[in-house]
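Pasting in a structure now, in structure tokens, and then I'll have a few things to ask.
Shown here: the complex without one of its protein chains, the others still in place.
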Amino acid sequence: MSDFPIHRPAAGARPGALAIPPGSPPPVVRLMQYDEAGLEEREVADLDELVPYANTETTTWIDVQGLGDERKLLRIAEIFGLHPLAISDAVNVPQRAGIESYPDQLLVVARAPWRTVDGATRVPQVCLLVGRGYVLSFQERYFGFFDAVRERIRRGGGPIRRSGPCYLAYALVDALVDHYFPVVDELADALDELEEEVLADPTPALIARVHRLQRRVLVLRRVARPMTEMVARLAIEPSPFVTESTRLYLRDTRDQAQQVLGRLESTREASLDLMNAALATLGHRQNEVMKLLTLVGSIFIPLTFIAGIYGMNFEHMPELHARRGYFVVLGVMAAVAIAMLGYFRRRGWLGRRSRRRR
Amino acid sequence: MSDFPIHRPAAGARPGALAIPPGSPPPVVRLMQYDEAGLEEREVADLDELVPYANTETTTWIDVQGLGDERKLLRIAEIFGLHPLAISDAVNVPQRAGIESYPDQLLVVARAPWRTVDGATRVPQVCLLVGRGYVLSFQERYFGFFDAVRERIRRGGGPIRRSGPCYLAYALVDALVDHYFPVVDELADALDELEEEVLADPTPALIARVHRLQRRVLVLRRVARPMTEMVARLAIEPSPFVTESTRLYLRDTRDQAQQVLGRLESTREASLDLMNAALATLGHRQNEVMKLLTLVGSIFIPLTFIAGIYGMNFEHMPELHARRGYFVVLGVMAAVAIAMLGYFRRRGWLGRRSRRRR
Amino acid sequence: MSDFPIHRPAAGARPGALAIPPGSPPPVVRLMQYDEAGLEEREVADLDELVPYANTETTTWIDVQGLGDERKLLRIAEIFGLHPLAISDAVNVPQRAGIESYPDQLLVVARAPWRTVDGATRVPQVCLLVGRGYVLSFQERYFGFFDAVRERIRRGGGPIRRSGPCYLAYALVDALVDHYFPVVDELADALDELEEEVLADPTPALIARVHRLQRRVLVLRRVARPMTEMVARLAIEPSPFVTESTRLYLRDTRDQAQQVLGRLESTREASLDLMNAALATLGHRQNEVMKLLTLVGSIFIPLTFIAGIYGMNFEHMPELHARRGYFVVLGVMAAVAIAMLGYFRRRGWLGRRSRRRR
Amino acid sequence: MSDFPIHRPAAGARPGALAIPPGSPPPVVRLMQYDEAGLEEREVADLDELVPYANTETTTWIDVQGLGDERKLLRIAEIFGLHPLAISDAVNVPQRAGIESYPDQLLVVARAPWRTVDGATRVPQVCLLVGRGYVLSFQERYFGFFDAVRERIRRGGGPIRRSGPCYLAYALVDALVDHYFPVVDELADALDELEEEVLADPTPALIARVHRLQRRVLVLRRVARPMTEMVARLAIEPSPFVTESTRLYLRDTRDQAQQVLGRLESTREASLDLMNAALATLGHRQNEVMKLLTLVGSIFIPLTFIAGIYGMNFEHMPELHARRGYFVVLGVMAAVAIAMLGYFRRRGWLGRRSRRRR
Partner (left out) sequence: MSDFPIHRPAAGARPGALAIPPGSPPPVVRLMQYDEAGLEEREVADLDELVPYANTETTTWIDVQGLGDERKLLRIAEIFGLHPLAISDAVNVPQRAGIESYPDQLLVVARAPWRTVDGATRVPQVCLLVGRGYVLSFQERYFGFFDAVRERIRRGGGPIRRSGPCYLAYALVDALVDHYFPVVDELADALDELEEEVLADPTPALIARVHRLQRRVLVLRRVARPMTEMVARLAIEPSPFVTESTRLYLRDTRDQAQQVLGRLESTREASLDLMNAALATLGHRQNEVMKLLTLVGSIFIPLTFIAGIYGMNFEHMPELHARRGYFVVLGVMAAVAIAMLGYFRRRGWLGRRSRRRR
């Protein structure tokens, strides 16, 4: 889940200028028109076929997959009478999630995480334009966000076939919010797994993994926050394109988005806490290591010095010839060692270590 | 108090789709119908018995314990005319605590901590549907949250038997908030206990315990925050299902929920402070240990070197034959040791350590 | 200032159930009735004497000191027509500071710090019930919060004798807020004193004192925040029990409460900063200690090794018999020492230490 | 910029009680009355001279410098009909910055930093009372805050002589906000200077300086925040004492105050970041020092041990008599040293250090 590269026209360019995202395939336009009675589903080869759908009573979903052809995009904008800003918000990905009311459409900019085949997680933008009889959706390329919705329309039976474009728009936004949950769960689970390992031994490799996890949470939170606000506004702000009965559903979606956000917040805080716990753990480890070295060094370095003295080769060293010299020195050494141990015990360094071991 | 696993239909599923929580037992339906004069209490075996209670003047509490049978749940939803989103919010646990107005019911989603028999703390969801004459409550399995309320109804005497479903709903929500207090107290007490131990010796085991405590506080706070908002909205937002006199009680419950939240916040902050204090304590310990090693090493390592020189076996070492060579060298050694001690005292390493001991 | 133990009825108990705080003495009821002309002050032995005061035009203050007798408390509640929630908020201490409007009274729950005779600081609750002609106050036991107000009433002369129960309530709340200042000053002063000591030598004992100070600030802030909100609401929200002219005074009290809160906030932040400064100070100390050991060790450990080589007792060691062997080795040792010193100087370890001393 | 000592009447004292700040000189009253045509400026010796100015059409500024005489202050309050709370807010310094509407005056409590002659920075309070024809200002002693405004009135020419007391009040508040800028600049500059030094070598002395800077920023921010709110309220809230055209100027002052606050906030955050950077820098230094000691110690301590073995004086040590024993041991030592170096290089300790030097 790398940070997003923003494709954007040069600074100061005309509003509505399009910056085709590099690598985006040419648009494939899939159309579904349905009511309770029937369903027409097909791929639109010639854009002029779309003209009648701009003024229709039957609910129509036009899904534009791929943004790689400016001329085609402008033709779609022309057919549906899109405002230049609306089409540029759809194409110049990614925008901040939000809604905007135009006279003939409601623009919904949304983003959701998607796991690509190579295991990376991207957060592509999906843009909806809710008109009087239709919903236009724009995606950079084909993502599977809407597969389940498409399936429900095909199956029929639920409320979706009985409802208008506003319910369809809700269903699409709801599907996008649903795609946050597995990623958020995965991040929380990854942290849970790292936790015990980090508390046991906070190696640089683990620290780096925690840090990368924090980055991913930050990126997702930055996207999820405006997404949540967007859904909340959609559920609350009056608009001719959102019926009262759909608002009920949107409030449900808003609650889900807030749940996502709350979970991201607490995953982040838990990761910060973990970093602090790692620091304290390392500090204590260090203490234990150093106490041992200090213990050994403080006892044996002075003793070695004493031994060194009597290892000197001076001709005139009276002690060397003393009968019990050797044993006296051994006694002195033992006394020094015992004194040091006593000092350590008084400081609590020996006692504490053993207490911890119990 | 592990993080919650969310049971949820596949992404993009029809709103209102039910995801039965795995392991949830089949529903047991307990019914209480009461007024000031009398009380009928029984377990409902056949759901069709519920039909008359959907349109009754006498206050009725239908408590559904267990969510393990989709058909039965849908039948209950049908009898009481529940909105698909309402029944799915009740079943697809856990949701974010909140309220939602439906034409015929007020939906209340709440969560509260419950200590299971094996000592773990879970934060299950309880869902209330307040209708015109009844309260429907849904729990994943039997929890004891409502035992005291049931007892009060049986005993009679208080306002509960004289009041309608709205007061009953209040009593249930209040009972849920009450169950936060022992858990919050326990977390605060656990931190208090850890505090002195950590300040005395911040071992990795203690650090890990503080960290796990922080996780529990985070989880509970994430649940308590929307719970508090929910109670506040219940106390303030106009609704045909909440009478003015009950709002007075709900505001009292809201104040309790805010007290819970305030205490969680300050427990969290205190735990962060403790981690910092642990770090500083460890840093100082480390200093004390290192100062001792440095003191001993800086004095005796050079002295040992001097002794080493005169322990060499060169044939031509004039000092070895000097009459007072040995004593001169001992004097030099003493001078070096005294110079080092003087240096340490000037740096305040000796003085400071002794000052601290006073 | 330990964290508060909450006395509370069992979870799910009837709202209004009383949980007498353990150890609270039986209520002593002190009564003051006054107007500009005169003052009646006495202790009420028989609660039935209170009946006429529930419907009086002359301002009356009934101060209930001690909550240790449920029957008496219920009798007072009955005489003044208190709502069950009001009397339970007064008795089940501590509640979150707040206000609540009842038909016949305004309930004010407040808390303020009080230093007990044994030097500990508690934050007891005081509850006021402002009625049409009277103010009822409830305290867990006798605290001196209101001594100065009582004295002002006795002396007369000021506005208090000319004003009604609403001004009296203000005077009581103001007296409570006043009692925050010495505690807040003491905390800030304690931090100021700790500061220089900690920056000079952050011993574990000092760290623990800073941490305990942080706990006290946290506890007081958690209490002061709802207290401030409460005073602000009292000053702003319309109520039949608060006259417009008293609001002016209450706004002044609100500003004082905000000053208390602001000071607590910055004391807290300063203590966090101090902890960080302590960590950095310790880190630098550690560096200084380790640099010395490394300096001494890196120079003398290799030299001692060289001396050790020529202290070996091999029969065939040609150097030992060389005429100038001893002096060559001494020269090599000097060269090694000089090379190490040069290396340290290049790394800036010698230079930096001396620069700092300047 | 030490924290402020609050002079305040005893807890529970009558509202409006005056607590003369200790050391405050007796009041000197300077009067300016002006219109476009002329200016009268003088020091008022006898307070009774002020009586006519309480009811005048011509703009009058009465500047009270010094609060050291309760009787005089009460006389001024009497002449201008000040509310007891207003005069006590003016005298019992410092209050939280704020505004309060009284029937005959608008009270403005403000605070601004002032550098005293001994180099310390204090944040004294200035209180304004804007009446129908006059502005009363109260300061604890003479500060130079208003010198430039006085000069502008004397010079005339600008809008000040054409405008009423409300514009004068604006000019005074604006002058106070202006005095924040040099202090805020100085704090930011001091941090900038400390920054490079701290990153180069974070000595305890520098750490302590950063910490003291943080304290000053905290104190100033705590004062600047209510000051900014106060100016914003002055610019927005309707008041009979503030004309619409003056609001325009006040909004400009508000923007300045917000700029001050924003800068304090980011100075604070930058100082926190610096402390963290210092910690990391110290950590790395420590690593470098320890790596050297470990390198030297790990190589030479084992070698010295080997030399020590063959320095023992046992009668039966076959190796000592081997022809090539000495050279074999030297070879073993070289092998051990090379093995250790290889280990260090594999761990990256040698490579990394040299990489860094490039």
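Note that the chains are named A, B, C and D in the order they appear, and that numbering of residues resets to 1 at the start of each chain.
Basically, a contact is a pair of C-beta atoms (placed from the backbone, for glycine too) under 8 Å apart; a residue touches a chain by one contact, two chains touch by 3 or more.
Everything numeric in this text was worked out from a predicted model, so none of it was measured.
**Student:** Could you tell me which of A:Arg30, A:Arg75 or A:Arg225 touches the chain that is not displayed?
**Tutor:** In the full complex, the listed residue that touches the missing chain is A:Arg225.
**Student:** Per the definition of touch given earlier, which of D:Ala148, D:Ala205, D:Ile236 or D:Ala339 contacts the omitted chain?
**Tutor:** With D:Ala148, D:Ala205, D:Ile236 or D:Ala339 as choices, the missing chain is touched by D:Ala148.
**Student:** Identify the residues of chain D touching the omitted chain, counting contacts across the whole complex.
**Tutor:** Its contact residues with the unshown chain are 145-149, 152, 158-160, 171, 174-175, 178-179, 181-182, 185, 188, 192, 195, 199, 248-249, 251-252, 255-256, 258-259, 262-263, 265-266, 269-270, 273-274, 276-277, 279-281, 283-287, 290-291, 293-294, 297-298, 301-302, 304-305, 308-309, 311-317, 347, 349, 352, 356.
**Student:** Residue by residue, what part of chain A touches the chain that was omitted?
**Tutor:** Spelled out for chain A, the touching residues are 3, 6, 8, 10-15, 83-85, 89, 95-96, 98, 100, 102, 201-205, 207-208, 210-211, 214-215, 218-219, 221-222, 225-226, 272, 275-276, 278-279, 282-283, 285-286, 288-290, 292-293, 296-297, 300-301, 303-304, 307-308, 310-313, 317, 319-321, 323-326, 329-330.
By definition in this document, only the chains that are shown with their structure count from here on.
**Student:** So if I look at the partners of chain B and the partners of chain C, which chains show up in both lists?
**Tutor:** none
**Student:** I need the rotation angle between the copies chain A and chain C from a CA superposition, between 0 and 180°, in steps of 5.
**Tutor:** 145
**Student:** Specify the chain most distant from chain B by Cα centroid.
**Tutor:** Relative to chain B, the chain whose C-alpha centre sits farthest away is D.
**Student:** Distance between chain A and chain B based on Cα centroids, please, to the nearest Å.
**Tutor:** 23
**Student:** Could you pull out the residues of chain B that touch at least 2 other chains?
**Tutor:** As it turns out, chain B has residues touching two or more other chains at 276, 279, 283, 285-286, 290, 293, 297, 301, 304, 308, 311-313, 317.
**Student:** By the document's touch definition, which label belongs to this structure's chain graph: line, ring, star, complete, or other?
**Tutor:** line
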